[in-house]
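Just one protein chain is left out here, and the rest sit where they should.
We just call them A and B in the order they show up, numbering each chain from 1.
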Amino acid sequence: MLQSAEISAFSIALLFIILGIFFVLMGYLTAWLVSPHQPNEEKQTIYECGEDPIGNAWGQINSKFYIVALLFILFDIEIILLFPWAIIFADKSLYQATQGLWGWITLLEVIVFLFVLALGLVYAWAKGVLEWEKPQPKNSDFQPIVPKKLYEKINEL
Amino acid sequence: MTFFFYLFATLTLLMTLLLLLSKKLIHLAFSFLGVLLGIAALFVLAGADFLAVAQILVYAGGVLVLIIIGIMLTQTAPKENGQNITSHSNIISAVLVLVLFSMLVYAFISQPFEQQTWIQNAQIQQKTLQTSTLPSTGILLMTQYLLPFELTAILLLVAIAGAITLLQYKNKSRIL
Partner (left out) sequence: MKPHNEVVVFLQSLYKDSALLMPEWVLCITFLGLFVADLWFKKQRIWLLWSLFAGGLVATMIVTILQFNSCSCQFEQFFFAKMLYLDTFGVFFKLFLVGATLLTAFLIPLSPTFRAKENFFRGEYFYLIVAVLIGAYLVAMAQHLLMFYLALELISIASYLLVGFNFDKKSAEGSLKYILFGAFSSAMMLYGMSLLYGLTGTLQVGEPQWITTIFKTPTLLHYLALSFFAAGILFKLAAFPFHFWTPDIYESAPSPVVAFFSVVPKAAVLAFVFRWASWFPSGQLEWVYAVGFIAVATMLVGNLAAFWQDNIKRLLAYSSIGQAGFLLAMVLVGKDFNLSSLLFYLISYSIANFLAFALVDIFAHFFGQQNEMPYAIENYKGIGTVKGLESVAFLLAMLSLAGIPPLVGFSAKLLLYSTLWENYHLLASQWILWILFLSVFLSLVALFYYLKVPYQTFFLPNTSAIPLERPSTFYDVYAKVLVLILSLALLVLFFAPNIIMAAIQQIKLG
């Protein structure tokens, strides 16, 4: 069916994808078939660890997530570009054809590449992007009108 | 082979249509995932295995996450009638796009691709689909495409610096 070995290797990946979709759908199907359908108001509410949900789920997330995602993409591209290098940099026939020069040159090329990108990480670090702002606990400045003595009186009872 | 090509091509086109017609941004992002996976499959069928993997890793794994985070960053509570991102239809632009599309389709159909010498040569040699493209990609990256390879590093560095500058501007302005 598929001619080359290279492509048919991907058919395994396709099989996994299809199986993955299949299992998820089967889970839904069995749940739908087996479970009783008796909805009430309590069951319909959004599950939030047993608490009653307040507000809606559309809160805006911190913009730092975006920068982390952006940094991830940049280093993702870097990894992708390193991948073909890793395959061929110790290639024996190339090594022999160039009297060992090949290994050194490619190593140098990749070191330059990595050095420039490592500067990017250093930059992100130095500018404090990787530090997460922790929420500071604030002491409440609430002044109770009820004097403490009254509480003590209650406790005595 | 041909069957699989049409299968994935149809899938990609359907997902693209879904992307264009979806009214919620988050639906748009997920149908984009379908488009990207379909294109990756088409790359596989074209014998470009490295490109397919790169497509999934970078686009499906990275860019899509960025898009979804971007949506979550800017999203506010949905309005009563749902967020309507399809703007008022502009007849002129629709006509222009249709004209361009039909011109492209006509041009592709009328173009005699089989007569081109480089395609004929490739058909005779028949070596593209036999082996993985990964080693040859590696060798090309290290030799012929060395300069673009290193330039990519600088491009990415500029992008990192730029993203962080923009973020910090935002933080500073909040303080000032």
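The criterion applied here is as follows: contacts are C-beta pairs under 8 Å (C-beta built on N, C-alpha and C of every residue); 3 or more make two chains touch, one makes a residue touch a chain.
Not measured: the values here are computed from a predicted model.
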### Message
If the hidden chain were put back, which residues of subunit B would touch it?
### Response
103-104, 106-108, 110-111, 113, 116-119, 139, 143-148, 151-152, 154-155, 157-159, 161-162, 165-166, 169, 172-173
## Note on the structure
subunit A positions in touch with the non-displayed chain are 91, 93-94, 97-98, 101-102, 105, 116, 119, 122-123, 126
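Rule of thumb we're sticking to: only the chains that are shown with their structure count from here on.
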#### Entry: Whole-Å gap between the CA centroids of subunit A and subunit B
21
### Interface residues, subunit B side, partner subunit A - complex
1, 4, 41, 44-45, 47, 49-50, 52-54, 57-58, 61-63, 65-66, 69-70, 72-78, 129-132, 134-135, 137-139, 141-142, 146, 149-150, 152-154, 156-157, 159-161, 163-164, 167-168, 170
### Message
Show me the residue ranges of subunit A that touch subunit B in the complex, using the header's touch definition.
### Response
1-4, 6-7, 10, 14, 56, 58, 60-61, 63-67, 69-74, 76-81, 83-89, 91, 94, 105-106, 109, 112-113, 116-117, 119-120, 123-124, 127, 129
